[in-house]
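A single protein chain has been removed from this complex, and every other one stays in its place.
What follows is subunit A.
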Amino acid sequence: MSNLSYKNQRILIIFLFSLVPVVLLLTFSYLPVIKMFQYSFTSWDGFSKNMEYVGFDNYKTIFTRPEYFAVFKVSLYYFFATFVQMGLALYFATILSFNVRLKNWFKGILFFPTLLNGVAIGFIFLFFFKPEGTLNTLLDLAGLGAWQQKWLLNPHLINISLAFASVWRYMGMNFIIFLGAISSIGSDIYEASEIDGANRWHQFRHIILPSIKRILQLNLILAVSGAIGVFEIPYVMTGGSNGSSTFVIQTVDVAFKYSKLGLASAMAVVLLGIVIIVTILQRVLIKEEK
């Protein structure tokens, strides 16, 4: 290779180095999207040889039959849970960026759940919410026995319980990102503000918050698409029963359990559309603010 001129080497290396990544990107990121659009106009079952073209029938089914769209209500629980999650993360990141005893212990403990295996977390919270499980025992211990509930059997509570598990799982991730952002603020800024008589709240409001605004917004975007795409926790814990099914669980069931690949593709197209619209909308709004 070193016998070639740099100009020829350049062409060769650009071609060789990008070949595999580009082929992988096209095959597994873009081709599925194209195929999904194509399937969504058919009544294909996923394995037979011929695909029948049905026009917009699948889309009509989704938008006219309420049971297909109702599951979006479930996303709202996760969406609100996201704010709780970010609020907690911001609170803990702020207090742990100042002097605290056992700082590293608290940091490690609050972050650790995020690293855990998704199935293990699902099982941990099945155990937590069981009728004879951790939560009810704790309530009993605290003298709040009257508050005991069947957390995963009561359709009014099931999504709140699942969203709680989701907060437990993802809070640490936001926390560590916020902590990193806050600790990059120089200590001289705090010192200067203290001379000016600022208290902790002023420092939070006027120093910390503005400097991590962008990261907050980015995490919010990720959280919204995360709420729409919830799958693992409800699937592992309840399989989507008792009104805890999400749009993704439903799509996977329609595709692989009921072999309606055409319909499932149309559902996935709708989902992808919503995620992209929400993301673009937020990016535009954020850009305008700047």
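Convention: a contact is a pair of C-beta atoms (placed from the backbone, for glycine too) under 8 Å apart; a residue touches a chain by one contact, two chains touch by 3 or more; residues count from 1.
Criterion: contacts and distances are computed from a predicted model.
Remark: of the listed names "Carbohydrate ABC transporter membrane protein 2, CUT1 family", "Melibiose/raffinose/stachyose import permease protein MelD", "Spore germination protein" or "GntR family transcriptional regulator", the one matching the undisplayed chain in UniProt is "Carbohydrate ABC transporter membrane protein 2, CUT1 family".
Screening A:Tyr30, A:Phe83, A:Trp147 or A:Tyr258 for touch with the missing chain picks out A:Tyr30.
Residue in contact with the omitted chain (choice from A:Ile62, A:Leu88 or A:Leu153): A:Leu88. Against the chain not displayed here, subunit A makes contact via residues 1-2, 4, 6, 9-10, 13-14, 17-18, 20-22, 24-25, 27-33, 35-36, 39, 46, 88, 91-92, 95-96, 100-101, 105-120, 123-125, 127-128, 132-134, 137-138, 141, 168, 172-173, 176-177, 179-180, 200, 215, 218, 225, 229, 231-232, 235-236, 248, 251-252, 255-256, 261, 264-265, 268, 271-272, 275-276, 279.
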